[in-house]
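A protein chain is absent from this complex, but the other protein chains hold their places.
Labels run A, B and C following the written order; every chain starts at residue 1.
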Amino acid sequence: MKKIAVMTSGGDAPGMNAGIRAVTRTALSLGLEVVGIYRGYQGMIENDFIPLSHESVRNIIHRGGTFLKTARSDDFRTIEGRAQAAANLKAHGVEGLVVIGGDGSFTGAAALHDEHGVKVVGCPGTIDNDLFGTDYTIGYDTAVNTAVHAIDQIRDTAASHNRLFFVEVMGRDAGFIALRTGLASGAEAVLVPETTTYIEDLTAKLEKNWKMKKSSAIIIVAEGDDAGGAIEIAKKVNAKFEGWESKVTVLGHIQRGGSPTAFDRILASRMGHAAVLALLAGSTDVMIGQKNGEMVEVPFKQAVKHHETLSKHLLDLVEILS
Amino acid sequence: MKKIAVMTSGGDAPGMNAGIRAVTRTALSLGLEVVGIYRGYQGMIENDFIPLSHESVRNIIHRGGTFLKTARSDDFRTIEGRAQAAANLKAHGVEGLVVIGGDGSFTGAAALHDEHGVKVVGCPGTIDNDLFGTDYTIGYDTAVNTAVHAIDQIRDTAASHNRLFFVEVMGRDAGFIALRTGLASGAEAVLVPETTTYIEDLTAKLEKNWKMKKSSAIIIVAEGDDAGGAIEIAKKVNAKFEGWESKVTVLGHIQRGGSPTAFDRILASRMGHAAVLALLAGSTDVMIGQKNGEMVEVPFKQAVKHHETLSKHLLDLVEILS
Amino acid sequence: MKKIAVMTSGGDAPGMNAGIRAVTRTALSLGLEVVGIYRGYQGMIENDFIPLSHESVRNIIHRGGTFLKTARSDDFRTIEGRAQAAANLKAHGVEGLVVIGGDGSFTGAAALHDEHGVKVVGCPGTIDNDLFGTDYTIGYDTAVNTAVHAIDQIRDTAASHNRLFFVEVMGRDAGFIALRTGLASGAEAVLVPETTTYIEDLTAKLEKNWKMKKSSAIIIVAEGDDAGGAIEIAKKVNAKFEGWESKVTVLGHIQRGGSPTAFDRILASRMGHAAVLALLAGSTDVMIGQKNGEMVEVPFKQAVKHHETLSKHLLDLVEILS
Partner (left out) sequence: MKKIAVMTSGGDAPGMNAGIRAVTRTALSLGLEVVGIYRGYQGMIENDFIPLSHESVRNIIHRGGTFLKTARSDDFRTIEGRAQAAANLKAHGVEGLVVIGGDGSFTGAAALHDEHGVKVVGCPGTIDNDLFGTDYTIGYDTAVNTAVHAIDQIRDTAASHNRLFFVEVMGRDAGFIALRTGLASGAEAVLVPETTTYIEDLTAKLEKNWKMKKSSAIIIVAEGDDAGGAIEIAKKVNAKFEGWESKVTVLGHIQRGGSPTAFDRILASRMGHAAVLALLAGSTDVMIGQKNGEMVEVPFKQAVKHHETLSKHLLDLVEILS
């Protein structure tokens, strides 16, 4: 193998730049050439390639977002699009590809491998932590810290007033961000898609909480919760729980940005490094994961099928400590 | 004057603790006794007083919120309530009062003065900057920095995708937070209550922006804008501006909390100091303001009547630099 | 067991408050009484105890430092001191003790157990990560992020000038903070006590770096490095490496403070919870550790004897990616 490509795909995640840097410098240190592909699969189809040097990835480890950008690609969902993409890779002499992204990105990568024999290794880059076979995805720790920091600021106010604060966090159909955010911010309740949300139970709990503690309550709502988003749930609770004022915060894309935490930079650095070694060792069609502190390889089809189970133990801990 | 009281009232603002600290230590250094009143006017009516020493206000200068808490008080809107409040002040031997709060708080303070002759000086503590006679209110600089920092994180993502980001900031019926946030974050548009918002104009501008720059746009929406909140405006724009994805962030109470900036701590320290000196000099029924870097006194009735004009020059500057 | 005590001891670490909160609320939820001991072993000897309720530990999860404070205790190094401490525990009806601290604290706890049969479980609370049997100690992740964030700011300047920046980080005789800080900040070199530092090698590397990249370099120095602190090493390098300007930053106690990261809050919450369960299960003379994501028990004598090995792999990774 003499030349590899690296790209980012799907939603931005803090740490993607650290991953690109690690892939690039590891490959260069092993004598490989490296090209970057702008805007994910769309750039691959449109031949938007750029050679990457040691210098190209300087001073990016601390930057949020991804300097290679990402994009959606409807074209890549077609057989013709993927054929064009594979042809471009071949024309550039690319013999291996590292994709940093989430489940959609890996499904695309698997197709590229199946249809055109492209050797491809993935790094899990998504704030949602919703991939199977890895304890952590790149960006998750930063997103949780962003949410927790925001809630700390609400807490300053909560300590002075008696109110219900509903904070909606990201995570698509997974409650990982909500769970860790709730545990780390000392929230009174965490609503996640993985468990059924009963408004009656929530209201009863908040009433009990109020009688016991005479204070405000902070409720974390995962965007994919079965009972709705924070605005909807706040309305439902208010209807049943008179005399309280409800305040809603929707964090939105704040959680996708920001300078990555040390944890995410190190995770991305290790995964980027491992991805290049995996390609050189002949691996393909796999995602690099971290299990128990070690780098592992997980077949794409496993990684994207479902995600790790939300820890029942940690959900209980939120209750015990709230 | 031998004894004064200090309290915080209305919505929390970062820097209130620094103000309490300054009032307390200035008064103590001049040989006065100081009591704190918990929960604003409600605590004044319920006799919730606490003696304040040098030690009481240690290690609070950097804390968001207010350790004396604030509360609404329906009771204080009644003649009886105010009479009870004044009686409590008298019973405690309080000869002067410093109120840190916003327009509602000062209207209450003026009533206390008019009806019961209580000597009272105010410090403008509100993130909204909506008081007349002062260039800055305590908490405004912090709230703007919080919003700007949040938008910086959205910008990381905006750089990678092509989207419309609508961010709703606080400010009640004033556009100060929105204006400075928009200027400092390099937003493409700022929608404020002080000027009429035409969705057609906004849409045209975003289309022009897109043709010229081929990039995402960030639109700051003041919560009190005449065209609605961020969620509502995003819907209206989307209806007319096809093919773009809109993402909404509602910052909410995040802006009320957080460790105060150096600016707010210094402003609060100076104002708290000046308020005590003003009381001793016989001033009453006035708010301390900062004009052109100097401490000034503004009659409550002026301060709460209307607020400073939003700078047309800075609004234009947002356009020129966006 | 009906009553337990909790205390913090040794150097402050961010997350200690989250640990106290978890111990307290877990114990209360299980029907136990809880007392806090101020100022570590010195407070234990001086009978400085305080009952802890659910309310006592409200709104502390996000605070740096420890609200129970810590202190050194020469008295506790004497047999008489420890006897007095044990007598006080007994007088308060304390049947189990949770100590959050580092190796010195656990050595003290082991003595208390050996000499007086006190049932005691420890939680590793130290930024240095220098305990055996746990992958992470409480405070380590926050300290690394603080250092990394500081270096990011230096990097802004480094990108504009050509200079050598020496940054001294904490860690006593261990290089953990330095290693992860260096990896996450993209430093050009990391000097740790675990490997011999040769100034000639460092100088040669910096010269090569300069010739290749024509840019500034950031060198992380662990405070316990064998070649000296950052100031000393900067002098030695400068003497041999003409024409470059050296700038030194000594982070000092900044690293001990600050709001804990989500990681440290969750770690402390889990460990505090596990410590109470361990006491109830009859365990004693052990530290709670986290290995591969799970809570484990490690005998004090093992935990304090030596610490985990610094990862050779990560040290190499710094080189490969720099």
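What we mean here is this: a residue touches a chain if its C-beta (ideal position, glycine included) is under 8 Å from a C-beta of that chain, and two chains touch if they have at least 3 such contacts.
In this text the structure is predicted, and so the values were computed from the model without any measurement.
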item	value
Neighbouring displayed chains - absent chain, whole complex	B, C
Absent-chain contact - pick from B:2, B:58, B:208 or B:312	B:58
Sole contact to the chain not displayed, among C:250, C:277 or C:314	C:250
Absent-chain interface as seen on chain B, which is shown	21-22, 25-26, 29, 54-55, 58-59, 61-62, 135, 141, 144-145, 148-149, 152, 155, 159, 180-181, 183-186, 212-213, 215, 259, 261-263, 265-266, 269-270, 273, 292-293, 314, 317, 320-321
Residues of chain C in contact with the chain not shown	12, 14, 63-66, 69-71, 146, 150, 152-161, 165, 231, 247-258
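Here is the rule we use: only the chains that are shown with their structure count from here on.
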item	value
Category of the chain touch graph - line, ring, star, complete, other	line
Length of the line joining the C-alpha centres of chain A and chain C, rounded to whole Å	28
Chain A and chain B, separation of their C-alpha mean positions in angstrom	35
Chain centre separation in whole Å, for chain C relative to chain B (CA means)	39
Residues of chain B touching at least two other chains	none
